[in-house]
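Below is one structure. I have some questions about it.
Note that one protein chain is taken out, while the other chains of the complex remain in position.
Entry: chain A
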Amino acid sequence: MAKYLLLKHYRGAPAAVNDVPMDQWTPEEISAHMQYMNDFAERLEKSGEYVDGQALAPEGSWVRYGGEGRPPVTDGPFAETKDLIAGWTIIDVDSHERALELAAELSAAPGAGGRPIHEWLEVRPVMSAHCTVTE
């Protein structure tokens, strides 16, 4: 009964074992990959472990306050060097081991050649607002 955020990175994570850019896969390989991801989410919904999940567009911007009466400052020309998140899933599971198990399963999604991508996923515990009663 703890929530975890599973993060898929475009950039910022170590390279996957089967590291071939998606645009060099066959259309069938891409379909198989998408099907795997959808099946995964659907299975989590059925097991009662699903909380939320979304895919994200690759364009991301860093933004900060620009000062009184001035436009926000964005990160401009260095976009290609920063970490980017491809998508996220929040799960609610009985143990940390289960969270790792599910992340590993997600990492086994088929990629180029129909073989698992073995991509790295980041698993982050979601902090709860309240604490247990034991003092």
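Going forward, a contact is a pair of C-beta atoms (placed from the backbone, for glycine too) under 8 Å apart; a residue touches a chain by one contact, two chains touch by 3 or more; residues count from 1.
Rule of thumb we're sticking to: contacts and distances are computed from a predicted model.
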Per UniProt, and picking from "Ferredoxin--NADP reductase", "Peptide ABC transporter substrate-binding protein", "RNA polymerase subunit sigma-24" or "Aminotransferase class I/II-fold pyridoxal phosphate-dependent enzyme", the hidden chain is "RNA polymerase subunit sigma-24"
Only one of A:P14, A:P27 or A:G48 touches the unshown chain, namely A:G48
Note that chain A touches the chain not displayed via residues 1, 3, 45-52, 92-94, 125, 127-135
